[in-house]
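Mind looking over this structure? Questions follow.
Complex shown without one protein chain; remaining protein chains in place.
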Amino acid sequence: MSSEAPRATVKLFFREAIARALTEAMRDDERVMVLGQDVGRFGGSYKEFVGLIDAFGPERVRDTPVAEAAMIGLGVGAAAAGMRPLVSITYMDFLMLGLDPLVNYAAKVRYKTGGQLTAPVVVKTTAGAKGQGVAHSQCIEAWLMGVPGLVVVAPSTPADAYGLLKSALRAQGPVVFVDHKRLFPTAGEVPVDEGSVPIGRAVVRRRGTDVTIATHSYMTRVADEAASRLAAEGVSCEIVDLRTLAPLDVATVCESVAATGALVTLEEGQTACGVGAEISFRVREALPDVRVARIGALPAPVSSNPILESACLPDAERIAETVRRLLVS
Amino acid sequence: MSSEAPRATVKLFFREAIARALTEAMRDDERVMVLGQDVGRFGGSYKEFVGLIDAFGPERVRDTPVAEAAMIGLGVGAAAAGMRPLVSITYMDFLMLGLDPLVNYAAKVRYKTGGQLTAPVVVKTTAGAKGQGVAHSQCIEAWLMGVPGLVVVAPSTPADAYGLLKSALRAQGPVVFVDHKRLFPTAGEVPVDEGSVPIGRAVVRRRGTDVTIATHSYMTRVADEAASRLAAEGVSCEIVDLRTLAPLDVATVCESVAATGALVTLEEGQTACGVGAEISFRVREALPDVRVARIGALPAPVSSNPILESACLPDAERIAETVRRLLVS
Amino acid sequence: MTPIDRWRTMLLIRKFEEALDRRPDRGFQLFSSGEEAVAVGVCGALAGDDTLMCSGRSIGPALARGLDPADVMAELLGRSTGPCKGKGGRAHLAQPSAGFFGAHAVVGGNLCIAAGVALAMQRQRRSSVVAVLFGDGACGSGALHETLNIAALWKLPLLLVCDNNGYSVATPRAAALAPRQLSDLAKPFGIPGATVDGMDVMAVEGAARAFVERARSGSGPSLLECVSYRFATHSTSTRETRPAEELAAAKLRCPIVRYGIELETAGQLTAQLREKVEREVDEAVDRAISRAEAAPYPDRSEVLDDVL
Partner (left out) sequence: MTPIDRWRTMLLIRKFEEALDRRPDRGFQLFSSGEEAVAVGVCGALAGDDTLMCSGRSIGPALARGLDPADVMAELLGRSTGPCKGKGGRAHLAQPSAGFFGAHAVVGGNLCIAAGVALAMQRQRRSSVVAVLFGDGACGSGALHETLNIAALWKLPLLLVCDNNGYSVATPRAAALAPRQLSDLAKPFGIPGATVDGMDVMAVEGAARAFVERARSGSGPSLLECVSYRFATHSTSTRETRPAEELAAAKLRCPIVRYGIELETAGQLTAQLREKVEREVDEAVDRAISRAEAAPYPDRSEVLDDVL
């Protein structure tokens, strides 16, 4: 952001920010279309597609059967043939069913055809737990970070959801856009003027001096809650919201960690081979001596049982405790 | 191994070690069966099932259609209902097609049923590149390491292939057994006496003093080649063969690294959120000050083009160079 | 199952779900009111050694299979006295020892698992049959094709029951599925299929019985489509978008009312008996609720139990 006058903003729910980005993209680019379960008249499980079918009709906003493999395959094939489809996979758990066309075709088609084809599809999918149990709660974005050819974004605010989706719908190749069940009903300021947020740039969400918390998606909000608690104890946390997971903006994290001297990575998913493991490695390549800790779900499936769900997932207290321990170490 | 008289051994190819383990397990346990493409009369793409159909008949050694999701689903369901199936997925790339039953059911069924059911299925699959191109070369074992409820083994020698498969076929829950295209034709000594290798224990393959190389599967052999080169230059490498990736035997790696003071992780797959990222994190929890470097494929799909395939994958020279750089750092 | 038991079980499902729905702590639930005849009809055709699987819409199937309502309620309300210790909940209810292999919330994902259970039955030379309930939504999924093909080749003792309630969430079946009849999907594989009125418990049970016997005799799988309707919204957190007239018309075909009238006409359900059964069902539901209420929640410390 430059030093010019602050941009006028409007308050939008996260789900409205998604609908707005799609509305603008579909207005500007005839090639953009939406494929997904209940995305048409129903407007999406989280109402994030409300209004699109009225504006653009059922040819461009298509309800699909429950067939994740074909849904992604169709999107990928159409993308390779010149369209810009967004495919909605309501639960990230079921992205597993469509990994073959995404990973084995879309991510590789540019390479394997020597640049003749590319598949600029956006696969939008919803991660995270909210009382729906073991097969509707997973966060597998770390898997995608290890797939050359894929871009992965995971915004935490309506403004970034809007701006990153705009960028994703203009990207060169496939983008996985990860949102979160608990984010849809959150609200935030979004610039009134049309624009976009560049892929590949993290942002400092909260300034602090004692420790850097690097996180993404819904956990950014949980980190902020922890940071407020810690502030009351005199501990100052800087929060880096990664926003894009592939390519990772290591520079922004390093800049923060260089100043604070300590890094806590935070993700809702599993830590083993997770986002935090990767960030930690990359940061320590530049800053070998910083203190590091990571936080994620405990190594168990996420039950729909509210007690077990909350026991499994990171919360403000676990984050605060981890920071406290790290800072005395 | 104890200090008793050395056990008598016999030289077996890796593929023969697999067939032997299955033969013994099927003889001992009526519940063991094999499901896979071309596993019957044909004997498997790598001849690793040769002889089984003659010994145990087509009811227990079943050719399946090309339907990876159903193959794994059937194995998982049969396992939950009291059988001990081994499902063969010829290429790990196509494990993607069957991740839903493996991850969303098998890995979670014990948890979600409160211990009423468990699914002791073995999914045997072949990772790695050998001239077959972008969709037949991938190593995605790191994904599986982040799935609570899954055990993942990846032997590098015929003896471990035999012994770990024996253990896998007796495990409590689902096990993914990862072998490698380039390992099947390798030979090694296997104990004459029947036995097994415990899950969850790494092993030091080569003793050394200057640096620890932690690796698994075929890369263990490439590491050894690099270590021999480095030995000629006076650099002494210790090689830890992880053998089991989940649960990781961090203690054995740490013991080695505590002595050498330097760790290089080596895998054939992608480094981002990979096996090396995880090992590095875990080792540095115990030993924060060791020097660490990681090696994996370059961030590109693996072409069938021999020049590009070899440029993408780690080789002895890249390993040696990484070690040299690390030791002067 | 006696006629009165059939009616009682359908009523139990209805009242059980209504009671659950009234609880503010019920969490996310999928109800099956309107579809009781499908679960009850299928279970009427199963023997004790057979086993049932279903989708996330699992309350009807679990109760139809004869699970203790108190156990089911405890599980749904997250109590550790549930058969899954409160870990499974609605979408993953299971009690294999009671012939209920369980729910699985992945649409289509239960089909090949069910075929695997049937494979185990076959290999263990048991004469048991596996019945698996799934929605019309699952018929768009490739898992059905893969399962039909292998089940046909291997003659697995499997009854595939499509509870076609006309919608996948808000998408009408016709917008998502090209086949004229969903049971036609079995035909290319040489698998027998049938489509019956899923609001008619006797039609469901009759068709299921023939297919179960067929499977039991070693002749392999079959596909039964039961055309039903769901009276509730897709889930407790889903908004209603179906036309009000359609919903009203469907409610007139209520399987419980309909079967009740049949039994009355046949002189099998007197006003007195009806009152008695209704009272018993109410008591069973009350008991289920109070037993669940009295039961403890799991402790946070149990989060890592039963993983490996």
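Residue numbering begins at 1 within each chain, and the chains themselves are lettered A, B and C in the order written.
FYI, a residue touches a chain if its C-beta (ideal position, glycine included) is under 8 Å from a C-beta of that chain, and two chains touch if they have at least 3 such contacts.
It should be emphasised that the depicted structure is a prediction, and the values quoted were computed from it without experimental measurement.
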Legend entry - Partners of the unshown chain among those that are drawn: A, B, C
Legend entry - Absent-chain contact - pick from C:Gly27, C:Gly140, C:Gly260 or C:Pro298: C:Gly140
Inset, instruction - Decide which residue listed in B:Ala187, B:Val203, B:Ala231 or B:Leu298 touches the omitted chain of the complex. - result: B:Leu298
Legend entry - Contact residue for the chain not shown (choose from B:Asp63, B:Glu189 or B:Glu255): B:Asp63
Inset, instruction - Check the options B:Ala5, B:Ala232, B:Ile307 or B:Val328 and report the residue that touches the missing chain. - result: B:Ile307
Inset, instruction - Mind listing the chain B residues that contact the chain we can't see here? - result: 37-38, 40-42, 45, 63-67, 69-70, 93-94, 131-136, 298-301, 303-308, 310-312
Legend entry - Missing-chain contacts mapped onto chain A: 31, 33, 59-60, 62, 64-65, 67, 69-70, 72-83, 85, 100-101, 104-105, 110-117, 148-149, 151, 172-173
Inset, instruction - List the residues of chain C that touch the chain left out of this view. - result: 140-146, 148-150, 152-153, 175-180, 184-185, 187-191
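Please note the rule applied: only the chains that are shown with their structure count from here on.
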Legend entry - Of all other chains, the one whose Cα centre sits farthest from chain B: C
Inset, instruction - Could you tell me the distance, in whole angstrom, between the mean C-alpha positions of chain A and chain B? - result: 31
Inset, instruction - Quick one: report the Å distance separating chain B from chain C, using the average Cα coordinate of each chain. - result: 40
Legend entry - Centroid spacing, where centroids are CA-atom means, of chain A and chain C in whole angstrom: 36
Inset, instruction - Check each residue of chain C and list the ones that touch at least two other chains. - result: 86-88, 92, 104, 106, 109, 142, 307
Legend entry - Per-residue multi-chain contacts in chain A, two or more chains: 69, 93-94, 133-135, 299-301, 303
